[in-house]
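One protein chain omitted, others in place.
Here the chain labels run A and B in written order, and each chain numbers its own residues starting at 1.
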Amino acid sequence: MAEQCAVVGIGQTKHRESRRDVSMPGLIRIAALEALEDADMTFKDVDAIVIGTAPDMFEGIMMPELFLADALGAAGKPIFRVHTAGSVGGSTAVVASHLVQAGVHEKVLTVAFEKQSESNAMWALSPAIPFQPQLVAGAGGYFAPLIRSYIRRADAHPDTGCMVAVKDRAHGMLNPHAHLHLDQSLEEVKAAPMLWDPIRYSETCPSSDGAVAMVLVNQQQAKRVKNPAWVKGTSVRTERTFFAGRDQVNPRAGQQCAKDVYDQAGITNPPVEIDCAEIYVPFSWFEPMWLENLGFAEEGLGWKMTMEGKTKLGADMPINMSGGVMCTNPIGASGMLRFAEAARQVRGTADQHQVDGAKVALGHAFGGGSQFFAAWIVSSER
Amino acid sequence: MSDFLSAPYVLQYTYTRSTGPVIGRFLESLRYGVLEGVRTADGGVLCPPLEYDEKGEATTGEFIQLRPVGTVKSWTWVPEPRKGHPLDRPFAFALIQIDGTDNAMVHVVDAEKPKRMKTGMRVRARWAEERNGTIRDIACFEPVLPYLPGPVHLDYDVRPGQHYTAFLRGLQEGKLIGGCDSQSGKVYVPPRAADPFTGNPTSEYVEVADTGVLTTFTIIRIPFEGQKLKPPYCFGAIVLDGADMPIYHLISGVPYDQIRMGMRVKAKWKPREEWETSLENILYFEPTGEPDAPFESYEEHL
Partner (left out) sequence: MRNVAIVSFAQLPSVRVSHATDEAELVQPVTSQAMKQVGITQDDIGFTCSGSTDYLPGRPFSFVAAVDGLKAWPPIRESHVEMDGAFALYEAWVRLLHGDIDTALVFSFGKCSLGPVPDVLNLQNDPYYVQPLGLDSISAAALQAQALIDAGKATERDFAEVAVRNRKNALGNPNAQIKGDFGVDELLEEPYLSSPLRKSFCSPLSDSAAAIVLAAGDAAKKLTKRPAWIRGIDHRTEPHSLGQRDLTSSPSAKLAAEKAGVGKGKVDLAELHAPFAHQELILREALGLGDDVNVNPSGGALAANSLMTAGLIRFGEAASRVLAGKADRAVAHTTNGVCLQHNLVAVLEGE
């Protein structure tokens, strides 16, 4: 690796069910300008842009980076578009960091967005295609059986998913950018209707409009700010959706992705050496599943960490301090929001949801049928 | 027959209205689809223009072209239009302040339902098709929405690949076809372009049974468009006998609260004459009544 990479600017929009007040260029511009200002830069200073978003069909614009180039001041510059399903926000940040680490560019602006209100996500995700059986209702129909498998395998307490929802929504109350601001008790969460048994309505993520941006720079440029977040490890891993003997609850690709970033960052005991983690939890039950997959808990014991309250802000291992995907889900941006929150924590700029003294944080995203993973470790220390 | 006498009477007459220089100019502009306001002595703008302002001062006679867009200052919903109303469907009367003016115009808003009306909402004029220099040259106002319809319509063909075609052809004959790469020995349903462990195509086709084990499932309780069964119903992963990985299908023929992991199930086929190249030839899987498979026997498929 030729260069070290640091996050010196972070920006995001207020996330809402529908940002009808801004156009698509306007939406990404808000996040990009905020990130540049944070980094004490303007568009002129940017060497290259890396943009990520989920399927183009959400907005009905093919390769929207072409149309969005002007809003990002990209004329005369390289602009690059990543698409790796739900993990795209994470893998986009990884690609951006690699441009810096490889010494190709010094200052890279990376942006991820989704304006889901431009269409209907259910339509865009599952159009009726000939020869394909139309059997299932959205992502929940795919993930609910996995969650049932987890509950059975781990013999997990049935309230675990609800506990995560209460905790993440409480965290989201502290985050003015979050889409959902819900002050919910465990009773209220449990009383919500079952959609895809065992997933309740209250245990699902919303669908949001929003954008997030980061400025990534090399060591020399990192002097621009007093509190850079140093990228200590990045990784992506993929496995196939279906194969014989596939462990869908605790996928090997996720384990390897985590091990890879820990190895690069010199982390041998994640729950001790990592101060907080922002992980991709679109259905609340994924918190205990990923706690195990990421090595924060022994296999089969993730749910206990959650039930014991260890993943709350102020506890041993805070998870999803921003409120996470459970409060905010502009799909293409969701992964990068996780990465950005990890960076905010180690920069000490997470305001109301700051973990005291956070030095090392994990950002994590996944996509597809729990098969595409991306992660990074950021640290306040070079 | 009533004790009271009554007879219809119509008072009807078409007057001749002199418009004067200010109103006349305004109405003449409407004919051409142009909306104008007049400057007042103290620098304000009035639309519709008046000859004299509220302080009794004569307006200046200077006309300003305006965009036919404004803000609703007040409104009322008319659920049953009366004779003489500009619209024959429910609408709103509203006071509309045209952008750049200091007064408001009375007009109607075509908004379909009262829920779409709000004080402060933005509206634009819809011009009448035939204009003759009256205020009705503006047919009505309509809500300005901060978004546009963006229709996309593209016609595609779908052509399944050779492996999936083999699977579909099997279904047409009431068979479930899997594929195997001898190097890995695992049977995939449907057959795959590449075995995940070897990278070779699963080109040796084998027929697997239409019975198997339900490994895991969800009960779908939300209604959505295009649904085949009425919620609640079950959707689950089935490892067919002879296959090494699950397929997904509906589970029925049993009360949903009696569905268990490990349950033995069998395909319920449509009548043979309805078979097509579709997995939907199987309506759903239903219990066989055999004893459940032990957890250990299917744990690796979870």
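One rule holds in what follows: a residue touches a chain if its C-beta (ideal position, glycine included) is under 8 Å from a C-beta of that chain, and two chains touch if they have at least 3 such contacts.
Quick caveat: nothing in here was measured; it's all calculated off a predicted structure.
S.K.: Given that one chain is not shown, which residue among A:I129, A:A191 or A:V272 touches it?
M.R.: A:I129
S.K.: Return the single residue from A:D38, A:E239, A:D275 or A:E292 that touches the missing chain.
M.R.: A:E239
S.K.: Of the residues B:T165, B:T211, B:Q227 or B:S278, I need the one that contacts the missing chain.
M.R.: B:T165
S.K.: For the chain left out of this view, which of A:P133, A:P271 or A:G368 touches it?
M.R.: Missing-chain contact among the listed residues: A:G368.
S.K.: Among the options A:A6, A:L27, A:M41 or A:I79, which residue touches the chain absent from this view?
M.R.: A:I79
S.K.: By the contact definition given up top, give the residues of chain A that touch the hidden chain.
M.R.: For chain A, the residues touching the absent chain are 1-2, 23-24, 55-57, 59-63, 66-70, 74-85, 91, 94-95, 98-99, 101-104, 124-125, 127, 129, 235-241, 243, 251-253, 256-257, 368, 371-372.
S.K.: At which residues does chain B meet the chain that is not included here?
M.R.: The missing chain touches chain B at positions 148, 150, 152, 154-165, 192-199, 201.
Quick note on the criterion: only the chains that are shown with their structure count from here on.
S.K.: Can you work out the whole-Å distance between the CA centroids of chain A and chain B?
M.R.: Distance between chain centres: 29 Å.
S.K.: Can you name the residues of chain B that touch chain A in the complex?
M.R.: 146-147, 150, 152, 158, 160, 164, 168, 184, 186-188, 196-197, 215-222, 224, 226-228, 232, 235-237, 244-246, 248-250, 261, 277-280, 295, 299-302
S.K.: Hey, which residues of chain A end up touching chain B in the complex?
M.R.: 20-21, 60, 118, 122, 128-131, 133-138, 140-141, 144-146, 148-149, 152-153, 193-199, 239-240, 242-249
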